[in-house]
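Just one protein chain is left out here, and the rest sit where they should.
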Amino acid sequence: MIETVIRKRIEVLVDQAQTKRVTAAIDEVGITGWTVLPVSSGKGRDGRWREERVMGTDKNLVVTIASQENAQQLAESLAPILTSHGLLLTMWDVEVIRGERF
Amino acid sequence: MIETVIRKRIEVLVDQAQTKRVTAAIDEVGITGWTVLPVSSGKGRDGRWREERVMGTDKNLVVTIASQENAQQLAESLAPILTSHGLLLTMWDVEVIRGERF
Amino acid sequence: MIETVIRKRIEVLVDQAQTKRVTAAIDEVGITGWTVLPVSSGKGRDGRWREERVMGTDKNLVVTIASQENAQQLAESLAPILTSHGLLLTMWDVEVIRGERF
Amino acid sequence: MDSVGLQALTSPVVLFFVLGLLAALAKSDLEIPEAFAKAMSLYLMAAIGLKGGIEVAESGLDATVLAALAAGITAGFIMPLYAFWLLKGFGKLDRINAGAVAAHYGSISVVTFVTAVEIFEIQGNPPQGYMVAVMATMESPAILAGLLLARGGGSGGGQSTKELLHEVLFNASVVLLLGAFAIGWIAGPSGFADVEPFFGAMFKGVLCLFLLDMGLIAARRMMDSRSLTWRLVAIAIGLPLVNGAIGTALGVVIGLDTGSAAVLGVLCASASYIAVPAAMRLALPEADPGIYLTMSLSITFPFNVLINIGLIGAFAAMLTGGGAAVP
Amino acid sequence: MDSVGLQALTSPVVLFFVLGLLAALAKSDLEIPEAFAKAMSLYLMAAIGLKGGIEVAESGLDATVLAALAAGITAGFIMPLYAFWLLKGFGKLDRINAGAVAAHYGSISVVTFVTAVEIFEIQGNPPQGYMVAVMATMESPAILAGLLLARGGGSGGGQSTKELLHEVLFNASVVLLLGAFAIGWIAGPSGFADVEPFFGAMFKGVLCLFLLDMGLIAARRMMDSRSLTWRLVAIAIGLPLVNGAIGTALGVVIGLDTGSAAVLGVLCASASYIAVPAAMRLALPEADPGIYLTMSLSITFPFNVLINIGLIGAFAAMLTGGGAAVP
Partner (left out) sequence: MDSVGLQALTSPVVLFFVLGLLAALAKSDLEIPEAFAKAMSLYLMAAIGLKGGIEVAESGLDATVLAALAAGITAGFIMPLYAFWLLKGFGKLDRINAGAVAAHYGSISVVTFVTAVEIFEIQGNPPQGYMVAVMATMESPAILAGLLLARGGGSGGGQSTKELLHEVLFNASVVLLLGAFAIGWIAGPSGFADVEPFFGAMFKGVLCLFLLDMGLIAARRMMDSRSLTWRLVAIAIGLPLVNGAIGTALGVVIGLDTGSAAVLGVLCASASYIAVPAAMRLALPEADPGIYLTMSLSITFPFNVLINIGLIGAFAAMLTGGGAAVP
């Protein structure tokens, strides 16, 4: 039977234009990698957005797998700008194989 | 150390054409927002689909973060149409910062 | 109150060109379905990739919901190629309605 | 097949479709990005609408046009009725899937229309410009008819009649086709001159790439299919034959020229795979796209493009006595 | 409205924009894929840059060009100042949102520019090719001005001045417009011949589809809006009127011909909705796109295309005594 270990999965919804800032924060904390998924529309307290790629005001979802400590550190480094930059951060525990990589 | 609270993350895979119905259900329950991700292909009991954007029979993934009660309510409001409308709903607990927003 | 059951959600990040191999593994294990999401860029130990659709070296995210046993079997069937094929596999427990379908 | 028929089959438009079919059958990984394919379908509808409007701005409307419109709308309501009966009886589909499929066969396929126009032009029988308006008005009636059949007059799967009518009248294809038609009519030939290189000259080339994609998708869907029975395949070939003949005869009866009558036949023979699937997904989510899309896109569409358009053209020429002008 | 004005409003370019507005208001599900819309916006910028460069390669540069460039840049710095004051006072916006909106109105909209050129050409008053360079240089100054106003001279929301300047000078629109302009200048008319069918002949057709999309997006955003007040709507209409008049007069004063002066007016009147929103998202994430994008895209842009360009053209003709040549 295969052995899995527990790591944190963190997903940050972020403006296209601010994506680099989030991935830079991930790099700084020392997490090994990240992956960006496209997002097509949404609604929040600021209202609805959609079809905004031409205007460059669309969003991305940045996903990263990290150890508990790194995840905690990342959350802390992003916390100050969550509200001002309109980020949406969720995290939860996941099982991974080859845990030494994260 | 930053404080996180537990909220529900609900993801609903839904036909492009039925997406409005799911987001309307989210709005009705009183959840603050949602985000739509594109999906490119899939396979289920009804067979495989792919490259169906021209035909308008492709799918979306609707993601929303909500309190436990709101999540429960949403699940109940969608349950009757899950099978007839071919929805796929999963939910799990996630940690969020600024829990008062959800 | 609606009844939910616990299933495994498995997500595999995989090269565009290797996607069929992962979905074939899912089919073989006997899981009922899967869904593919597009991915736009990423960074790992092998460096950064982005804008690689023309070259066919971009990636996909394959998502599947399965019973615990099927999930375990899938993880085991993919484990040998995780490193050689650069897959990233995470899995976690989710609640689903209509659990008999998975 | 005579040399004109052969010439039609060796036009790049048809050959790219065949290339798509063959590439998919050979399991090549050739794939057109979906966003681009969608953009091409919108472009084709805008261009065809514009051109129709301009031709009408030039030629004006007369009683024949009204007769053609009336014939098209009537056919759109009636064809789903016998299709439904056939699909439930011979095809063994349940009420919901029979209604959904009937809606597809009563409605029309823009790309089949366009391909037929190409071919009839090569054969020397160009149809009239107003046939675009006929096509546009034939999109919706069958959607209504099919949904009423599927629901058996019942209240319907959660969708109000108002929502339904909205979808039928304002779905993307109808809005774009009729909107572009109106723009062409208002702007007229002089206004069109500026946009001709894009909407006119480029048209056939874009159609080639689009048909390449449709060939790929149709053949892949065929190979993935689980729900097709030989009965459904027979219907997907028999209905277009019958509807094509009826439509052509109807066109001749109301006094259309050879090309226009043939195009009315093709419209009746064609099954929608863009507007109607989207509408069914919205209004009849319980129906299985594995049935309606596979029948219309993977069987009827190739059958029409490769064989039936040729038959209908010959039938129209026979009925009107106006043989294809061999170039 | 005289027949020339009417002719401008019945050009396919404007009619497709109206179709987009109407389709969205009718809640049709018509939608252009975002990737394709983005590609069209890049195409339009590359084409307009190229053509401007080629015209300058033919006509050369003189003192008038330098005067026009200086006028544009100066306007780009000054317009945000009074816009900011108006937005904070009358508009009741906070400092950050007032600065963000001011940046939009001080900058320019490439598509409004292009539409105006179309219309002025139809009216017989084609502007000079170097106005493309004026347009390109007017994109950035207002971004700088708006950000300084928003931050009140403070250190700014986490972005260093270096990053800021980089964004102002190397944002995608500026690089593509000026880059293509340079290519056009270097390659000259002979080099352009080969790419003319793509960047020249196709241009107006692509513009039609792009404006269809902008009509859809503008109207949908309008309907979704929660943050618009009547005060902001008044500013979104009043500012382009005032800026358009000032810009046109400025153009006449520095000696531009009718068409070029009118285009300077249109540049001043137009509000950015491509380059500046992207820049604000980067440099001023706290500002609300529900305000700045809705004002510039959903109110000012349609107002300019449908009404204000016509007014500005007439004003320029009045000032220069050069009436529109009725064809």
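A few remarks follow.
Order as written gives the chain letters A, B, C, D and E; numbering starts at 1 within each chain.
Note that in this section a residue touches a chain if its C-beta (ideal position, glycine included) is under 8 Å from a C-beta of that chain, and two chains touch if they have at least 3 such contacts.
What you see is a predicted model; the values in this text were computed from it and never measured.
The omitted chain makes contact with just one of the residues D:106, D:146, D:197 or D:265: D:197. The chain that is not drawn here is touched, among residues D:32, D:93, D:245 or D:293, by D:32.
Those residues of chain C that touch the chain absent from the view are 15-18, 40, 46-58, 81, 84-86. Seen across the whole complex, the unshown chain contacts chain E at 33-36, 38-39, 42-43, 46, 50, 166, 170-172, 175-176, 179-180, 182-183, 186-187, 191-192, 194-199, 201-202, 278. Mapped onto chain D, contacts with the missing chain fall at residues 10-13, 15-16, 19, 22-23, 26-36, 197, 201-206, 208-209, 212.
Note that only the chains that are shown with their structure count from here on.
Between the two copies, chain A and chain B, the C-alpha superposition involves a rotation of 120 degrees in steps of 5. Centroids of chain B and chain D (each the mean of its C-alpha atoms) stand 35 Å apart. Centroid to centroid, with C-alpha atoms defining each point, chain C and chain D lie 38 Å apart. Taken residue by residue, chain E touches two or more other chains at 31-35, whereas all remaining positions touch fewer.
Multi-chain contact residues of chain B, defined as those touching 2 or more other chains: 37-38, 40, 53, 92.
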